[in-house]
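Would you mind keeping the following structure in view while I ask a few things?
Here the complex is missing one protein chain, while the rest keep their positions.
Coming up: subunit A.
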Amino acid sequence: MAANFWTSSHYKHLLDQEDVDMVNPLDKEKGITLEDFKLIKMHMANYILKLAQQVKVRQRVVATAITYMRRVYTRKSMTEYDPRLVAPTCLYLASKAEESTVQARLLVFYIKKLYTDDKYRYEIKDILEMEMKILEALNYYLVVYHPYRSLSPLLQDAGLNDLNMTQLTWGFVNDTYKMDLILVHPPHLIALACIYIASVLREKDTTAWFEELRVDMNVVKNISMEILDFYESNRMFTDERINSALQKLSLRP
C-alpha cells in the first residue's frame, strides 16, 4: 500500500458523484431507477455486514468488501452481476485481501442459514467464479483506505477521545458505508465529517480545532449533510421497496 493516500490507486480512482450515480443502461432497461440502484447497494451492504457477523471477521474486512461491491457497480450492471452473489463474493475477496481468509464453504453455509429465498442461495462454485470476475471488474486494484484509520488520531488531537465520542463517531463511520461516500471522498474527510456531526450532537465546541486544520470545511460540511440526509430518508427504506427493486432485476426486459 502506498504510504501516502495521495499516491495510491484509491485516490487516483476517486469518482465524482454523478459517475457513481450512473445507472447502467442494462439495468435501466429493467426499470431500475437511481433510487432502486441506491437501495439495492444499501441492502447489499447490510447483507455483507450480516454475513460478516456470522463468520466473525473484523470491521475493516466488512468496509473493504462493501467498497469492492460499490466499485464493481460503477463499472458493471446488476443485471449481469447479480448483487446477491456479488455481495458475499466481495466479502470473500476482502477477507483474503485483509489477511483474514474465510472459507467459501463457510460463507455458503451461513448464506443458507440467513436466507430461505432461493435467489440468494449460491454454491461454492458460483462464488469462486464470481471472485475472478470481481477481480477483473476492479482491474486488480484491491487497496482501500478507510476512515477508521485516521479516526483515533483525529479524535485524540481534538481532545474528544473519550469512550462516548469514540463509539459515536465509529458508529457514524460504519453508517457511511451504506452510502457511496468512500468512492467519492478521501477517507480522512469522511472521518472529519463524522467527528463534526458527533461534536454538534454532543455540543462540543470544535470550531477552533477545525479552523486549525488545512481542510475545506465546505467539503466536510457537505459530507456531514449527506450523512444526515441519509438518516432522514432511512425510514423510507422498507423491505417492501428493497424487494420491489430486486424484483425488477429478475424480470426479463
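As a working rule, a residue touches a chain if its C-beta (ideal position, glycine included) is under 8 Å from a C-beta of that chain, and two chains touch if they have at least 3 such contacts; residues count from 1.
Going forward, contacts and distances are computed from a predicted model.
Participant: Which choice in "Cyclin-dependent kinase E-1", "AAA+ ATPase domain-containing protein", "Electron transfer flavoprotein subunit beta" or "Small ribosomal subunit protein uS13m" gives the name that UniProt lists for the one chain left out?
Facilitator: "Cyclin-dependent kinase E-1"
Participant: For a quick check of understanding: of A:Lys41, A:Arg70, A:Arg84 or A:His188, which residue touches the chain that isn't displayed?
Facilitator: A:His188
Participant: Touching the left-out chain: which of A:Thr33, A:Asn139, A:Thr207 or A:Asn243?
Facilitator: Checking each option in A:Thr33, A:Asn139, A:Thr207 or A:Asn243, the one touching the absent chain turns out to be A:Asn139.
Participant: Which of these, A:Asp21, A:Glu131 or A:Asp175, touches the one chain of the complex that we don't see?
Facilitator: A:Glu131
Participant: Suppose we count only contacts with the excluded chain; which residues of subunit A make the list?
Facilitator: 1-9, 11-16, 19, 75, 92-93, 96-97, 99, 101, 103-104, 124, 127-129, 131-133, 135-136, 139-143, 145, 149-150, 153-154, 156-157, 186, 188-189, 212-216, 219
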